[in-house]
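A single protein chain has been omitted from the complex, and every remaining protein chain is retained in its original position.
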Amino acid sequence: MSFLGTGGEDLVDSVADLVRAVPGVRTIYSAEPLAATLVGAAISTATGVASRRPLIIMTDHEDATAVSIRIGTDDSAGVPDVARLVYEVVAEFLRQLGFDPEFTTIDVEVASIG
Amino acid sequence: MKKLLRHGLRVRSERRASLWRRHDLRLRDGDGIIGSASSAALLREASDSTLAGRAIDGDMAAFEVIVRRHSGLMRAHAIRLLGSNSESDDVVQEAFIAAWQQLPELRNPAALKSWLMRIVSFGCMDRIRARRDAANIDDHDVADSEALTPEAVVTAASRNQALALVLKKLPPPQGQVWELKQSGGLSYEEIGEVLGLPPSTVRGALSRARKTIIQEMEVWR
Partner (left out) sequence: MNEMEYGPDELDGHTLEELSDYLDAGFTPADPSIDDSPACQMALAALAHVKTATESLLETEADEQPPTSESFIAGILEAISMNVRAGRSIPIAHPSPTARITMTEGAVRSLIRGAGDNIDGVLVGRCTLEGDVTTIGTSIVVDLDITVRWGENLTAKAAEVRAAVAAALATRTDLVIHGIDVTATDVYPVQHKDGEDTE
């Protein structure tokens, strides 16, 4: 079962909303590498449709789930505290949904500090 | 006369273990805003070297200053090579995007401008080759000799006009070779590669172009 694209969008959106609400989070970035994003941008220019890659990548492989989140923080708090809080909030959310914490890896990367 | 004065003054901190870890210093910005109007002004006036360094470190604001500063010349160069401005904007945009990616490999940040011009040169020649492949015809412009008489050069109102006329008169591939060497910053070998000519032909064309231009410009003077 994969959460990318169709079917899993509600879950990705919920996680994204949760992350944005964490104090100290300024923005959420795409988790795609540059080349893929450039192609996406070119396509969106041509068609006029915003073709944003998923903000949060969640892949489900057998019984393990990997979540990848890239954020920018604002200047209100220390970066490690914000990043740790994001992790904990997402981890708790997924635990409540029934994900096994032992097999749910969550990457949080702070890509900019504002 | 603007002059650049440099003092290579190195101000070193003392390397003391754990000195800064818990030091209670207040940031000068008080209200937490990083950057200010004065730093934006300093950025606009910064040298290409400084801007390139910051852009390599990821500062997009510095790169934007680079774009604003050099895009005019790059566009003019592209229009010269492409013969029109329908594709020149695209080529220059692509050049800047490529430049951002390759900036970390630029060994001499002070040579930013000529490096950017080289990227534009290669981009233009790729387009010209693609046009030629698509249309399968020889794309050289033949100079319109009627309007470009020697008298026209002599009576040109300004040096710029005189030179523009002389350059237009150059038979192919001299005009392209001249542009790629003088403004485009390419080497003989590179010009040969992009034009599909042996380096000896390139040298010969450049040499003839140079002689023509010198003689015509001396006449104008």
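Going by the order they are written in, the chains are A and B; count residues from 1 in each one.
By definition in this document, a contact is a pair of C-beta atoms (placed from the backbone, for glycine too) under 8 Å apart; a residue touches a chain by one contact, two chains touch by 3 or more.
All figures in this text were calculated on a predicted structure; none of them were measured in a lab.
Checking the contacts here: which visible chains does the omitted one touch?
The chain that is not shown is in contact with A, B.
In the complete assembly, which of B:Leu112, B:Leu180 or B:Val194 touches the absent chain?
Counting the whole complex, the residue in contact with the absent chain is B:Leu112.
Using the touch rule from the top, list residues of chain A that touch the missing partner.
Within chain A, the residues touching the omitted chain are 29-30, 32, 34, 37-38, 41-42, 45, 72, 75, 78-80, 83-84, 87, 91, 101-113.
Give me the chain B residues in contact with the hidden chain, please.
Considering the whole complex, chain B reaches the absent chain at 2-23, 25-29, 33-36, 38-39, 42-43, 45-50, 53-54, 56-60, 63-64, 67-73, 75-77, 79-80, 89, 93, 96-97, 100-101, 104, 110-113, 159-160, 163-164, 182-183, 203, 206-207, 210-211, 213-215, 217-219, 221.
By our rule, only the chains that are shown with their structure count from here on.
If you average the CA atoms of chain A and of chain B, how many Å lie between those two points?
40
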